[in-house]
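Pasting a structure below so you can have a look.
Of the protein chains in this complex, all but one are displayed in their positions.
Going in written order, the chains are labelled A and B, and every chain counts its residues from 1.
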Amino acid sequence: MTATDSHVDTHEQEHEYEHPSDRKYVTIALILGALTAIEILLFVLEDDLPRSLVKVGLIGLMIVKFWIVGAYFMHLKFDNKVLTQLFMFGLVLAIVVYFIMLSSFEFSFWNDGIEDPGLPGNS
Amino acid sequence: MANATVAVDAHDDHGHHETNTGISNNKLAMWLFLASDCLLFGALISTFLLYRTNISDNTPFTSPSDVFDIPFTSLSSFVLLMSSLTMVLALSAVNRDDQRAGRIWLLTTALLGMVFIGGQVYEFTVFNAEGLGYTTNTWTSAFFTLTGFHGVHVSVGILLLLGTVFGTRNSGLGKEKSETVELVGLYWHFVDIVWVIIFTVIYLIPIG
Partner (left out) sequence: MAIIEEPLAIGAGDDVPETVERPLGDLTRPQISHTWKDWLTTVDHKKIGIMYGAAALFFFAIGGAEALLIRLQLATPNGTLLSPDVYNQVFTMHGVTMIFLVAMPMAAAFANYLLPLQIGARDVAFPRLNALSFWVFLFGGLFLNSAWLFGGGADGGWFNYAPNSTVTFSPSNGIDFYALGLQITGIASLVSAINLITTVLNMRPKGMSMFRMPIFTWMNLVVQFLLLFAVPVISVALFLLTFDRVFDANFFNTEAGADPLLWQHLFWIFGHPEVYILILPSFGIVSEVIPVFSRKPIFGYSFMVFSGVAIGFMGWGVWAHHMFVSGIGPISVAAFSLSTMFIAVPTGVKILNWLATIWGGRLRFTTAMLFAVGVVSMFTIGGLSGVTHSIAPADTQQTDTYYIVAHFHYVIFGGTLLGFFAGFYFWWPKMFGYMLNERVGKWNFWLQIVGFNLTFGPMHILGLQGMSRRIDTYDKGFGFELWNLVATVGAFIIALGIGIFFVNIAISRRQWKAAGKPNPGPDPWDARSLEWMTASPTPEHNFDDEIVVEGLDEFWHRKYGYDEDHNVVRIASAEEVAQDGSNTNVHLPSPSYFPIVLALGFPIIAYGIIYSLWLCIPGVALLVYGMVGWIFENPDDPNAGHDHHDDDHDGDAPDALEAGDEPAELVAAGTTVETEA
């Protein structure tokens, strides 16, 4: 379903790349650790910062961490693009489908409020 | 282009038949499985999100933040994140044909995974003691199921890691095992990024 017709020559590219060095892996891990620290900082400062900033920041950091692990540790950045396409297809499909599903429930995820739990699915 | 004769002299580090995509069958299959697993975890996370505000049913708690021990969970999240580092170091060692380092890093990865699972067992025990049982309300059912499925995935990963270390005692963990280690690694990193999502969405993002 994705453009998987890139047969024949792509295999050359696969072996061309150098695996990142161990040093680079450690650096990446340190960056991941730092991002996690920022996440926790955002959590701690939750009450002092605008709520929307905390949420957007946390989700943004999550995406960055996800991308770093996928791109470097799982080699997607260096590997055959077909793999990225296949994985992204599953990931995006999951996000879109479940987003639509959750939106069709009239519950409090998008408009907040544990004070107003809302009655699920009572439209 | 399933061209075996080329593969015979292609003693490269991946050592597979030349395929149409250039990706070995094993690796393609693993990525297909991981893509499919996105839908599995997506459904579990969505189920939790649907019930995320229901923690107050049958319990004295008003919000999940009353029960989460964020410092503790942050630590175990960090442990799992670092296990991804030891995993790539294992692969890197195997690619260099450094069997000893490869084994040590694989075992370290498995150990970090066990620490994570230990943390999860501890967390579940504490929750249970506080009156949050599996059947208490919709929130607890969803929470334990989601984190439990993730825990099962991690445990399978630990078994794969140990299997790789101890299953190769006779044959050695040389460069030709590179793809095995790479595939175990892909699975392991995937389990890690699922936790990246769970940690943010379930533990950190405030309700309201």
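Criterion: a residue touches a chain if its C-beta (ideal position, glycine included) is under 8 Å from a C-beta of that chain, and two chains touch if they have at least 3 such contacts.
None of these values were measured; they are calculated from a predicted model.
When you scan B:Val67, B:Leu91, B:Ile117 or B:Ala142 for touch with the missing chain, the hit is B:Ala142.
Taking the whole complex into account, chain B touches the unshown chain at residues 1-8, 11, 14-17, 19-21, 23-30, 32-33, 35-37, 39-40, 43-44, 47, 50-51, 54, 57-58, 134-135, 137-138, 140-142, 145, 160, 163-164, 167-171, 176-177, 179-180, 183-184, 187.
The omitted chain makes contact with chain A at the following residues, 1, 4-5, 7, 82, 90, 93, 96-97, 100-101, 104-107, 120-123.
Here is the rule we use: only the chains that are shown with their structure count from here on.
With centres defined as mean CA coordinates, chain B is found 15 Å away from chain A. Those residues of chain B that touch chain A in the shared complex are 1, 12-14, 18-23, 27-28, 31-32, 34-39, 41-43, 45-46, 49-50, 52-54, 56, 62-63, 70, 74, 77-78, 81-82, 84-85, 87-89, 91-92, 95, 185-186, 189-190, 192-193, 196-197, 199-201, 204-208. Contact residues on chain A toward chain B in their complex (touch as defined above): 4, 6-15, 19, 21-22, 25-26, 28-29, 32-33, 36, 39-40, 42-43, 46, 51, 54-55, 58-59, 61-62, 65-66, 69-70, 72-74, 79-80, 82-83, 86-87, 89-91, 93-95, 97-98, 101-102, 105, 107-109, 112-115, 117-118, 120.
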